[in-house]
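Every protein chain but one is kept in place in this view of the complex.
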Amino acid sequence: MSLFLIVALPFLGALLPGIMNSAGRQACAGVTFTFTLAAFVGLLSHAPTVLSGGVVQTGAEWLPALGLNFNLFLDPLGFFFAGLILGIGMLIIIYARYYLSRDDNMGEFFTYLLLFQGAMVGIVLSDNILLLLIFWELTSLSSFLLIGYWKHLPAGRQGARMALAVTGMGGLALIGGMLILGNIAGSYDLSVILQNRELIQDSPLYTTALILILLGCFTKSAQFPFHFWLPHAMAAPTPVSAYLHSATMVKAGIFLMARMWPVLSGTPEWFYIVTTAGLITMVLGAVIALFKHDLKALLAFSTVSHLGLITMLLGTGTAFGAMAATFHIMNHATFKCALFMSAGIIDHETKTRDIPSLGGLRFLMPITFVIATIAALSMAGIPFLNGFLSKEMMLEEMEHTYLFGPTWLVPALATFGSLFSAAYCFRFISHTFLGPRREPESYPAKPHDPGFGMWGPPGFLVVLVVVIGSAPFLVEPFVKLVTGAVLGNAAEVPDKYIKIWHGLVPALYMSIAAVVGGLIVLALFKPLLRAWEATPRPEAKVIFEAIIAGAVSLARGLTHPLHNGAFSRYAAIMIVTVIAAGYHAWSTGAVSAATRAVQEAGPVPIGGWLMLVAATLGMVFLHRNRLLSLILIGIVGLMVSVAFVFLSAPDLAMTQITVEVVTIILLLLALNFLPNRTPVESSPVRRTRDGVIAVVGGVAIGLLSLHYLLRDTVAPSISEFHLANSYKGGGGTNVVNVILVDFRGFDTYGEIIVLGIAALLIYALTETLLNGPVRARLLNRTPDQPRAGDMHPMMMVVLTRVILPVVIMVGFYIFLRGHNEPGGGFIAGLVVSIGVVMQYMASGFNWTSDRLRYPYHGVIGAGVLIAGLTGIGSWFVAKPFLTSDFTYVRIPPFQEFELATAALFDLGVFLAVVGAVMLSLESFSRLARRAHVKDSEHPMDIDPSRDDPAMMKGGA
Amino acid sequence: MMTVIGMYVTAVALIVGAIFVSVGAIGLIKFNDSLTRMHAPTKVGTVGVGALLLASIIHSWTTGEGSIHQTLIMAFLFVTAPISANFIAKVNIHQRSCETPPAPPQDETWATLDAPEEDRELTEPAS
Amino acid sequence: MSNAESLMNIALIVAFVVVVVAQIMCMIRLWIGPSTGDRILALDTMVINAIGLIVLLGIAQGFTIYFEASMIIAMLGFVSTVAYARFVLRGDIIE
Amino acid sequence: MSHWIILPVIMPAILAPFIVLAARYHIGIQRVLSVAGVLALVVLNLALAWQASDGSIALYQLGDWAAPFGIVVVGDRLSTMMILLTAVLALFVLLYAIGSGWDERGRHFHALYQFQLMGIMGAFLTGDLFNLFVFFEVLLIASYGLMIHAGGNARLRAGVQYVMFNLLGSTLFLFALGAIYAETGTLNMADLAERVQLIGPEETVGIRVAAVLLLLVFAIKAAVVPLHFWLPSSYAEAPAPVAALFAIMTKVGAYAIIRVYTLVFPPDVDVTAGLHGLWLLPAALISLGLGMVGVLAAKKLDRLVAFAVIGSMGMVMIAIAMFTPVSIAAALYYILHSTFAAAALFLITDLVRSSRGHLELQDAPPIAGAALVAGLFFVAAIAMTGLPPLSGFVGKLLILHAAFESPLVVWAFAVILSASLISVVGFARAGSTIFWKAQSIAPAEDSEPVPAPSVLSFVAVGGLVAMLIALTVFAGQVHEYTQEMAAELFAPEPYISTVLDTPGKLSEPKEGY
Amino acid sequence: MEYLVASAIGILTVGGIYLVLRLRTFPVILGISLLTYAVNVFLFASGRLTIGAPPILRDVETYTDPLPQALVLTAIVISFGMTAVVVMVGLGAYLGSNDDHVDDQVEEDVT
Partner (left out) sequence: MRKAFRWLLPHPFLTLLLAVVWVILQNEVTAGMTVFGVILGIIIPWMTSIWWPDTPRGFLLGRMLEYCLIVLWDILVANVQVAWIVLTRSNASLRSCWVVVPLDLRQPEAITILAGTITLTPGTVTADLSNEGHSLLVHALDTDDPDAVRDQIKSRYEARLKEIFA
């Protein structure tokens, strides 16, 4: 079966259970088991090749440029681990089927389980370290889901987050390490990397890579100082603990160290870091385990301790160490998984895992008792059980390992570790099963042996324990095969035999010492416990939560004050940044003398300048009086317009002055709702700060502008073309207008759309406001200032009646002339709008709009559409969008005049401008309508002719 | 010949306009009462600008292209000036920045002082 | 150039200076106020004088194409004056 | 004369006013027209992207005027990919807006939406800097309208700041354009590229300041710290579909930086050398860090996602700031990824809001359709935090790989890796609070059951997630394409010659100087 | 002449920036308007300053650069639309909360 399929099967299977909950628990478990079995069979189908020393390889390109490819390979090491994962997986599935209660969502559970299983298989089969990384992180994610499976338990949520945080961190470190490693080796394919031991170990980056990779391994395998997360993961359902946290996931780190052994091991860095960490973990784990009252916690720490043992063995860097490690991985998987299952059974039957409240169970649960005892004794290192064999190999290896301090230190510590290891095993047995017989009622639930479904799997494992333990020669070739895979071509597989009796070697004495010492410790358990509880210990959970909480509050302290919605500070920061970056650009460049002469200025510009400055400063110093600052900005606009005329830009002047009028009307409409004065709020310090920023910014811009004004462009401006072809190609002598409607008509098109959108937006917001909570407030608003009488003064009304038509005509005139003389659609549009606004101001909003025939939405839409369709029109003569054409026609009595498509486009502009301006102003004044003000039915308030009968005949 | 005369006339018109414009501004600065101030600029100034426009007309004829449309500007100024003046006066009356006018003979009050009821109790504005 | 022309140029410069000075005086009134009416009046006067300024520019540079600009100011300048005034009088300038 | 390349701009520009004119009062017709329009855009842009995929460059001379005198629209690999991305994103977001009924909570949603698309398309396609400004304004003002759609105090207050900040940005843009034109006398990007070569070493301040001002303008759009302040509250307060659509807006800034700084001011030009080397990459790193720290700090889910967007833009900018073909290729891949990821997260946030009532990261009763929403959140979070196996991880690997060439490689590794850790922790907290803790809390008696979100909403979100998965599965092909793009960007001669050597009305190539 | 224009741009910018940094929407909007004036003149000046040569084709040789004028015209109209929008949005925010601060007030919970 293809390796792809072996990896894929669990993932494919994962899709099913989640969606077939309704089909029942049996079906869920069945499907899950079937997929696992299929994968397992697929794996076994490669057994002949692998066991005969061959390697199965397959691959597919995924991200070749990066060297991230879907390459898999199956060698004895991978085969061994994949076998563990899938084999034990099947047992776990059966066990879980009976372990989970009815109100657990079994489909969800098995989905997660299969996800995890697939990820694990992926890790051990990856031939590409980036691919391996992906599966690596997937195991973290799926275990996050599995640990948090019981969502209602806070312990579950916290345990899951802790596991994710720690292993996630390790994973990220691993990413760094792997990338560096791949960068050194020039490839991310394991098969390549494993060939480059010298290259990698000589690289200056070796240590960095090593440390990062080991971070990944240690966090995953709960090595000191990252051992603390594992016990908290025990909040997960027992099958999860048994599967992830004893047999498989925690072995991923071990696996990776074994995988990388040929290229990473053998250096002092490796030796000191790995062996030390392993040794400490082993001893520490063992000691803590002894004093845990929770069955699963005890087992968890024993796992920590044994993982430390294996790590330590790999750390030695010797072939024998590697072999011992491999063998112990196998043994530990069998007895530890059996133990977890037994613990699960006890928990399941007695509804407690608290050792002190247990005891005497051997009478009530004989089968469980047998299974658990054998497994425990194996872990304790009792002969004829597999634990004994690998542990003795460990002791032998340690006996001639020199790390630091006196030569006897490491062996002593190793023995000490195994002593406590034996002790907690004995405690597990005696405090749970031995002791006086008790009534079933004395337990939280009446305990009895479970059905075969639950004791079958551990029973099977225990059989393995005994078989391997008493007939090691059965597995020896396999162990050596795997060891060979670990060693690669870095070392030779040792020819030592795995047997029970090596004669009276030091390791034997150390074993005996451990077992005997273990019994003594158990005897002295109570005083020791008291001493243990007396000694202060750091509580991992508390520390972790504290760290996270600290991180969060640090993060908040970092971001919240910075993002507290103080726009004025945001703006200040932005402006300062711009100035700084601009200054940096300037100061790193070269500047040479001016090339253009300065034109001298007459009285007009100087006077205009004076008034502009006066008005601007006035706005700064008098800005609290809002009406006054509006008047002053009117002056600024006026002066800028005059300046535009002076500097040969009549079109700009006209646009500026008309826009000015409309803007002021708009701001006055808004100011009607806003406070008329701005209170003094900012401190003098702050005002000074703002002043400094403002002055620096102003000076910078001024100097920059001066710099350009006194120099020529690097090449003649493209506008020479516009001047040259405006008449020829655009049919207009007002080059500015031709640029607007022809050369750069696309800009103008976008521009009128901006105007249109602005109006739509304003209208939409008005609607929202008038249909929202604000409505009531608006309707019953009382004016914030006393108002004079005479809403619609007679003189204004009469004047408007005469001047409005004139204004419209002038607008029309400006529109027509625009192409050849100053003017155009924009200005015409603004002029006409102002005319209509005049009418609004004279006779009031209601009176005017009631008589209005044209919906402004329509006007805007029509304008934008006309402009757009004019552009599209040119497609029919196979020309690009907005291509203009023009001709001259003569209809008596009129003299010859020009017809240009540009004029049509300009019409669109005109309409859009009128519509947009009017819709915006209309929206504003709709806000101002108040409930008790009735629509005036007369154009003017005071009209003597109304109440004078003699006048009535003319009246309407 | 006509050109020369035209130039002289232009110059004269310019000077006259300048004088009137300056008078308008002087009045605006000099007088100490809001309403009194209005007199100078609203019309002397207007006439001044009118004179300048006249100058530009004459000048255009002397230079030959001959234009009359400046008269439109004059017209606009003369039509709109009274309205501006009227509104500014109303503002002054409303804000009490001048002596309150005597009551009209027939009607009870002036339009500006004829404030809506709901505003009557609002405090007097600070001018 | 003829002395008529030079006389006209002198007159032109005088006019320029005078109008600019007038503008500055209006600006002063606008600063000191005291009443809003005075300020609006000052603005209105400045707008009218600005027309004069543009007209003078037209004469000086010999263009008639500045006509539209000055006409628009003459035609619409008073609208902002009225708007300011209406704001003081009624608060809502379009009611 | 093929008009296809201009259609992505013209179609929405015609459709929107038509909607305003014809269907102002009929939401149903508006929806049909809007969806039809966006679907058409997807198909069209797909065709355009396919056309450009062989390296051919589509040039469109508006008004038949040749560049640089007229405005041209240019469709190369990059711009066509960006418009395709926009269209696809727009489709799903629009479906969500309709499914969730957001489009009915204010006026003119669909018209504004179409205008928004027109602005974005134009910004991606135009070859003229001032025209780029115009389209920036179009997309901005449309975004103002969409951002305050449906009103509400908090939203309007955020809207004020959003608008004001962007007005400052637009002002800066104009200053930059003035500087550019004052120095070079042109506005067309290709022409600029040639004229920048003409500038001598004795007089470089002018172009340098112009260039850096332009960069800052785009950096504001790309929300690079410390120019990012406009983003958090506006994205958090904006209606969800709008926030989701905004995922592309930051990319406009990124695109503009890539375009201008490979075409006009490429790294090998001396006069503009060393303009940003000093600060851009550090700023990007800080953006990433700050963004992810913000994720950890967030008290509300919408703020969390907003900060995640800042972080992801930090990632993009890290890659861009290195300005090597490898890094740009990585950046482009990450742009695709982060757009979909951010959009999906914003929509999921809205799913949570609609069923939970609020987004506070604190205990609350279980929510309707929790399992599905939780699943979607989990996937989107994996993508955003860059965990395997999704595109975020691939993108992260690509950027880390590219970082080996950078002098700041150590910093890049440190910041990127620790930032992902922080974001993982942050998202894990949020997720477990919203979706797990809820299980342990009984719903209040008085709470009436909220209706589960509509199927269409889930379809939309599912579509975005599907895009993320597709990006992962076809990472090889996509990255290969982005590599071709990067290569094209660093060898701009074909682009320049296509733009400048094509004659137009009254002009032979290179006439005028 | 150049000095006058450049300094005018500078002073408009000073006023604009100072007002933009105020605390209420209205002055900030006025500040943005001032900045708009500054940038329009700056953009206009990018075509250099020419007196008495408007770009209306006649029988003369020298014209001022028309392109910046077209650009400024576009900018003026666009910024008018933008001003209208920001005024309306600011007004909406004020009417809703009866508070025209641009900064979020501290008591509000942000982030």
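Order as written gives the chain letters A, B, C, D and E; numbering starts at 1 within each chain.
To be clear about the criterion, a contact is a pair of C-beta atoms (placed from the backbone, for glycine too) under 8 Å apart; a residue touches a chain by one contact, two chains touch by 3 or more.
Every value quoted in this text rests on a predicted model; they were computed, and no experiment measured them.
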| item | value |
| --- | --- |
| Touching the absent chain when the full complex is considered, from A:839, A:870 or A:920 | A:839 |
| Residues of chain A in contact with the chain not shown | 789-790, 793-795, 797-802, 804-806, 808-810, 812-813, 839, 843, 848, 851-853, 892-895, 939-940, 942-945, 947-948, 950-951, 953-956 |
| Positions on chain B contacted by the hidden chain, ascending | 19-20, 23, 26-27, 30-33, 35-36, 38-40, 42-44, 46-47, 67-69, 71-72, 78-79, 81-82, 85-86, 89-90, 92-93, 99, 101-102, 104-112, 114 |
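Definition applied: only the chains that are shown with their structure count from here on.
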| item | value |
| --- | --- |
| Least hop count linking chain B to chain E through chains in contact | 2 |
| Chains in simultaneous contact with chain D and chain E | A |
| Most distant chain from chain C by Cα centroid | A |
| Chain whose Cα mean lies nearest the overall Cα mean | D |
| Which of C-E and A-E has more C-beta pairs touching across its chains | A-E |
| For chain A paired with chain D, centre-to-centre distance based on mean C-alpha positions, whole Å | 16 |
| Whole-Å separation of chain centres (CA-atom averages), chain A against chain C | 60 |
| Contacts with two or more other chains, residues of chain D listed in rising order | 130, 134, 137, 141, 144, 148, 151, 157, 160-161, 164, 168, 175, 178-179, 181-182, 187, 232-233, 294, 297 |
| Multi-partner residues of chain E (each touching 2 or more other chains) | 20, 25, 28-29, 40, 42, 45-48, 51-52, 54, 56, 67, 71, 74, 78, 81-82, 85, 89-90, 92, 96, 102, 104, 110-111 |
| Contact set on chain C toward chain A in their complex | 13, 16-17, 20-21, 23-24, 27, 30-31, 36, 39-40, 43, 46-47, 50, 53-54, 56-57, 65-66, 68-69, 71-73, 75-77, 79-80, 82-84, 86-95 |
| Touching residues (chain side chain C, partner chain E) in the complex | 60-61, 63, 65 |
| Sites on chain B touched by chain C in the complex | 3-4, 7-8, 10-12, 14-15, 17-19, 21-22, 24-26, 28-29, 34, 37-38, 41-42, 45-46, 48-49, 52-53, 55-56, 59-60, 63, 65, 67, 69-70, 72-73, 76-77, 80-81, 83-84, 87-92, 94-95, 97, 112, 127 |
